[in-house]
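For this depiction, one protein chain was excluded, whereas all remaining protein chains were kept in their positions.
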Amino acid sequence: MKERLVQLEVLRYNPDTDTEARFQRYEVTCAEEWVVLDALNKVKADIDPTLNYRWSCHMAVCGSCGMMINGEPKLSCHTFLRDYEGVIRVEPLVHFPVERDLVTAPDDFMEKLKRVKPYIIPKEKKPISEGEYKQTPAQLMKFRQYSMCINCMLCYAACPEYGLTPHFIGPAALTLAHRYNQDSRDGGRKERQEVVATHEGVWECTFVGACSESARRTSTPRAPCSR
Amino acid sequence: MSRNPLIREVPPTSWYFRHPLYLRYMSREITSIFIGAYCVLLVVGLQRLAAGPAAWEGFVTALQSPASIVFQFLCLVAAFYHAATWFNATQKAMPLQIGEDFVPGNVISGAHYAAWAVLSVVVLFFTGVF
Amino acid sequence: MAKSHKPVVWFPFAAGGTVIAFCIPVIVLLTFLAALGNVPAGLSYEKMHAFAGNGLGKLIIFGVVALSLWSSAHRLRCTCYDFGIRADTLVATVLYIAAIVLSIAAAMFLLRI
Partner (left out) sequence: METISTDVAIIGAGGAGLRAAIALAETDPKLRIALISKVYPMRSHTCSAEGGAAGVIKPDDSFDLHFDDTAGGGDWLSDQDCVEYFIHEAPKELLQLEHWGCPWNREADGSVAVRPFGGMKKKRTWFAADKSGFHILHTLFQTSLQFPSITRYDEFFGLDLLIDEGRCQGVTAMEMRSGELRQFHAKAVIIAGGGGGRMFPFSTNGAIKTGDGMAMAYRAGAPLKDMEFVQYHPTGLPNTGSLLTEACRGEGGILVNKNGRRYLQDYGMGPETPVGKPQLKTMELGPRDRVSQAYWHELQKGNTVSTQWGECVLLDMRHLGEKYIDERLPLVRELCASYLQVDIVKDPVPIRPVVHYMMGGISTNTKAATPIPGLFAAGECACVSLNGANRLGSNSLVELLVFGRRAALSAIEHIQGLPAANTKALNARAVETQKRIDGLYARTNGTESMSGVRKEMMDTMEKNAGIYRTEEGLQEGVKIIHDLRQRYDKVILTDKSKVFNTDLFQMLELGSMLDCAEAVTVGALARKESRGAHQRLDYAERDDNKFLRHTMAYFKGLEPPRIDYLDVVITKSPPGVRDYSGDHK
């Protein structure tokens, strides 16, 4: 397997000892086919156990390992070394407070997800014993793409509007609201609209389109539309 | 208590230099200055039109000043750029589903471009450009 | 949570954006040709007066002008914010009022034709 010496420049911040963030340079031998997360794992195991970041699935579905890689919000488990040359700069996701190193605080994001009432508010309740709600493949396709969001928060880091206007509810929450609004089983659109159409809601979106760029792998957050 | 999260501020007046995508977005936003100014010019034109043939002729002559030519040119660029970005964005804002499948984005944009071209040609035809 | 007044602003904005995209380029092209000295026949006083004198013509002109004004005002507002001007309420008030005043003016001129 082809190997290569990779240079990482990682943002470090430890609230116990630091008043501001600094960059630390690591050199680590990696296989050419590795992802940035593999390189970080090697640094943590062999060079510096005090480096902190989140990760779990290593298949781009759990959404833990979002980071800025050369200034772009990326899942580090799905960012391939083969696509990079020279020093790779790794920072925590922007627009979120940094707890430590690459670990950010997603509290605001979590609160916003909850605010759009992301659950079925049934049109008509029916007991389990009566079986499933019928839903044709076409009705399913209407919302499925919006149900694919893995909550990795990359779109919030990509969205300049969220950075400039932190009360903006943001792409993932809007997408989630839309996902349930479009579901044939749901009757909660009006309730959700009260949240989505407030000051903080959909009207703050100026259609930069950066959210969709950041999330091409999973769901496509979307700017508002009149529906 | 050791928790003391670091807040990394977004620079409010220079954030758009952080990413080419943001620059593209800002250049789209800036077109609104020219479009807005051009709209004012349209209102002035209406006023001249209402004021009679001499006023209208004066207006058309005034358009031919060098400053106006430059302004018109910039507006032309802005208008085309805005149109292109608008049509490209529509496919994302209003995805179109037929049956189980979504109409591909470039088909939606393509339809917009086609309609736009037809409309423009019709206007040019009726105004006697060709 | 206060309901946003933005939907009122946003729908004319979206409509205006579409109008600008479809109509403004060709209109600018016409005045640009005029500016270069090749005044298209359609821009003669008679043709323009006839078009604007017709009820449908008035409606089309007013629609294009008013929606474009409104949309531009809204986009200018966002642009100001994006450039770091944080007095959003003031900017919005000034721009929206300007758009409304100009739209009313356009309507008055049209009615005089």
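Order of writing sets the chain letters: A, B and C. Residues in each chain are counted from 1.
The definition used in the following text is that a contact is a pair of C-beta atoms (placed from the backbone, for glycine too) under 8 Å apart; a residue touches a chain by one contact, two chains touch by 3 or more.
Not measured: the values here are computed from a predicted model.
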| item | value |
| --- | --- |
| Chains in view that touch the one left out, judged over the entire complex | A, B |
| Touch residues of subunit A, complete complex, unshown partner | 1, 14-17, 33, 44-46, 49-50, 52-59, 61-64, 78, 80, 99-101, 103, 105-106, 110, 113-114, 117-120, 122, 126, 128, 131-137, 139-140, 143-144, 147-148, 150-151, 176, 180, 183, 185-186, 217 |
| Absent chain, residues of subunit B that touch it | 1-4 |
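Methods note: only the chains that are shown with their structure count from here on.
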| item | value |
| --- | --- |
| Winner on C-beta contact pairs when B-C is weighed against A-C | B-C |
| Geometric centre distance via CA averages, subunit B-subunit A, whole Å | 31 |
| Cα-centroid distance, subunit B relative to subunit C, in whole angstrom | 12 |
| Centre-to-centre distance between subunit C and subunit A (centres being mean Cα positions), rounded to whole Å | 38 |
| Junction residues of subunit C, two or more chains touched | 78, 82 |
| In subunit B, residues with contacts to at least two other chains | 12, 15-16, 29 |
| Partner subunit C, residues of subunit B touching it in the complex | 12-16, 26, 29-30, 32-33, 35-36, 38-43, 46-47, 49-50, 53, 56-57, 60, 63-64, 68-69, 72-73, 75-76, 79-80, 82-83, 86-87, 112, 115-116, 119-120, 123-124, 126-129 |
| Complex contacts: residues of subunit B adjacent to subunit A | 2-8, 10, 12, 15-16, 18-19, 21-22, 25, 29, 89, 92-95, 97, 99-102 |
| Complex contacts: residues of subunit A adjacent to subunit B | 13, 15-16, 20-21, 71-72, 94-95, 97-99, 105, 137-138, 141-142, 145, 160, 163-164, 206-210, 212-213, 220, 222-227 |
